[in-house]
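Note that this complex is displayed minus one protein chain, with the remaining chains in position.
And now, subunit A:
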Amino acid sequence: MQTYHFLRSLTHINLTRPSSPLHRRSRAIRRAAYVSMARAASPRRMWTRAILGRLQLLRRARLLRRRRNYKKKTTISTPHDKLRRLVPGGEEMDFCRLLEETADYAEFLSKQVRIMRSVVDFMEAECRKKEEKV
């Protein structure tokens, strides 16, 4: 599913921006990578919602919780602050949720890297074949 989403996005990028500068296209590809991860994963995850841009709802919910004096205590300090910034939507969750989301996020992220590697390998092989024919 993740492969399908990503390849579809690549085709779309190829169609709509065939002559755009390299750096802009690579940004579009990068965005497509994260969006296909989020589409393949569960929509109930906060990281998927953060990527697909539905974070506003979460922020509103957090403000409401703060007003009700709902305190989230954590037992580990600085390394988890770093983790919060790395995982999309990490700032909005408590520590327990953060660990779960991290595990899920890392799984889809490593799969995305595998997909992209195999696409790149394939395309490089095709380019080499083309060069040999010339």
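Worth a mention:
Here, a contact is a pair of C-beta atoms (placed from the backbone, for glycine too) under 8 Å apart; a residue touches a chain by one contact, two chains touch by 3 or more; residues count from 1.
Quick note on the criterion: contacts and distances are computed from a predicted model.
Per UniProt, the protein behind the absent chain is "Transcription factor bHLH135"; the candidates were "Protein inturned", "Transcription factor bHLH135", "Nucleoporin 43" or "Response regulatory domain-containing protein".
If you put the missing chain back, the residues of subunit A touching it would be 3-4, 7, 10-11, 13-14, 22-23, 25-27, 29-30, 33-34, 72-76, 79-80, 82-83, 86-87, 94-96, 99-100, 102-103, 105-107, 109-110, 112-113, 115-120, 122-124, 126-127, 130.
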